[in-house]
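With one protein chain held back, the other chains of the complex are shown just where they sit.
Chain lettering (A and B) follows the sequence in which the chains are written, and residue indices restart at 1 in each chain.
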Amino acid sequence: MEKANQKSVILEVKNVKKRFGGIQALKGVSVTLYEGEILGLIGPNGAGKTTLFNCIAGVYHPDEGEILFKGKHIEKLPPNRIAGLGIARTFQIVRPFKTLSVIKNVMVSLGHRNYVGYGRLFKRPKKDDYERAMELLKTVGLDGKKDEISANLSLGELRRLEVARALALNPEIILLDEPYAGLRRHEEGRISEMILDLKKRGLSIIIVEHRVRLLMELVERVVVLDMGKIIAEGSPEEVKRNPRVIKAYLGEEEVA
Amino acid sequence: MNYYLTILIYMGINSILALSLNIIVGYAGQISLGHAAFYGVGAYTSALIATKLGVSFWVALPAAIVMTAFIGAILGLPSLRVSEDFLAITTIGINFVVQATFKYVKFFGGALGVSGIPFPSIGHHNLSLAEFALMTTIFTVLAAIITYWVSVSWIGLGLKAVREDELAASSSGVNVYKFKVLAFIIGSALAGLAGSLYAHFMMFITADDFSFPLSITILSMIVIGGIGTVRGAFLGAILLTILPELFRPLANYRMLVYAILLILFMRFLPEGLIGDESILWKKLTRKA
Partner (left out) sequence: MFLQQVINGFASGGIYTLVALGLTLVYGVLKILHIAHAGIYALGAYLALIAYRIYPNIYFAFAFAMVGTAIGGYLVQKYLYWPILDKPRIVPLIASIGLFLALEELYRLIWGPYVIPFPQKFHWKSYNLGHIRLPGSDLFVFALSLFFLFILYWIVNRTKVGLAMRAVSDDKEVAEASGIDSKWIIALSFIIGSALAGAAGLMVGVYYNSIYPTMGDVPAYKSLAIIVVGGMGSIEGTVIAGFGLGLLEALLIGYLPFAFPRDALAFIAMIIFLLIKPEGLFSR
């Protein structure tokens, strides 16, 4: 906490509420992300983690509350504007552009500046763009599969492709929605390495994860969400011992 | 000779239609079953201003393109509100409503249609059939270049992203609404071009020329050829222009054979003849 406090705030979620029909998915959530940190967002199933992500990313607009990115209000912006500002995301259930090749998947994001206005829409991608896309594929270790149709990739590869796609937006914040879900142990390690590498590049990261165990070595700070409310905040160790957290996870297979 | 020139002109017009629908369905992935409506808007705009205002084909044609692009933008709006199968049915509905409007509103000539549409001329020289065929071919090539360019530029990439996954596309910075409407605008504008050519070639049009079955035929062209590709749209348009002619000797069984072919194609060659995923195309590109 102290270490984080010395740094400046990059994203501020203030008292965000979101209701779907009769269900109050978020009951006034406030979260702060500091520049260059990795923040863990955990909680049992249905706690509202993905809803909060979708509010930050502009997929949903909060009913109440504010979201500030570097002091600028973004809670009413559409996803493409938020992506353009520099907040990139991945999806819990991977969403590749299935029939497009791996490199084209990255190119889509890489072109985000060209989609604004009309002047550059009808220009063709240049050699630089391809080189930049290859660089990003190298970062996530997919350069060998650049011409493969993305539908043919394994789940682990698709998760890395999504990260490459997110990086192509040249973001300052990256939101990772359960990057470990459905992966095997050796693939988990690979994702962790990649996330630490992102941090080294100066990115601020929020990771949604169901299990605290995976975040232990990765994050300094964890926020615990349950039933649409924040019930604990602190280091992974502190949070793990917190009785409220243990109670929230009661009946689920694991906390740690 | 005149017969072959006429077929060539139909091929050109159908190719433009297939190429234009390809932008909406093939690139942007918006299932449109009402493309004949846009074709009709182009034909009627061109026909009406040529007959009522007495302007020449060369004025009527761009006016038809602009008008159809505009109507395309408006009729494309449902694609922002409804999704997939809803859109398919809505576009069928649009086709019926547009056709009925032409047929039942006096301004559009009613059941009699519009006649006396001038054949294109340059100065005092009326174009010959061969010249009209040449002009149509030039427009067809132009349409092919435009759709090819759309497919390889940033807009094409964005459209294909929208087709594959709207949420992921918007998270990649693609303004999904804008891209969908753009697809409808470009696709309709080209359909308007085809409509204008048709009106001034036939010199007489009725609402029934732009009915729902035609929309299906245009859609079949791009699916049979190979959806999302320029070459596929071309091949499909050429095939579906020639096939009915070849089937003429079958007389009474013509439609049945056509319908059965359509079913067999969908059942056994859904990737199209030379689509990206078709066996034929994969073999061809492997050798090259």
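By definition in this document, a contact is a pair of C-beta atoms (placed from the backbone, for glycine too) under 8 Å apart; a residue touches a chain by one contact, two chains touch by 3 or more.
Quick caveat, the model's predicted, so the values are computed rather than measured.
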| item | value |
| --- | --- |
| Chains in view that touch the one left out, judged over the entire complex | B |
| Contact partner of the left-out chain, one of B:Val59, B:Ala73 or B:Leu262 | B:Leu262 |
| Per the touch definition above, residue among B:Phe70, B:Phe96, B:Phe119 or B:Tyr148 touching the missing chain | B:Phe96 |
| Residues in subunit B touching the chain absent from view | 25, 31, 33, 78, 81-82, 84-86, 88-90, 92-94, 96-97, 99-100, 103-104, 212-213, 216, 219-220, 223, 227, 252-253, 255-256, 258-260, 262-263, 266-267, 270 |
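As a convention for this text, only the chains that are shown with their structure count from here on.
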| item | value |
| --- | --- |
| Computed distance of Cα centres, subunit B from subunit A, in Å | 42 |
| Partner subunit A, residues of subunit B touching it in the complex | 149-150, 152-155, 157-158, 160-161, 164-165, 167-176, 178-179, 182, 276 |
| Touching residues (chain side subunit A, partner subunit B) in the complex | 57-59, 78-80, 83-84, 88-89, 91, 95-100, 104, 107-109, 111-116, 120-125, 165, 168-169 |
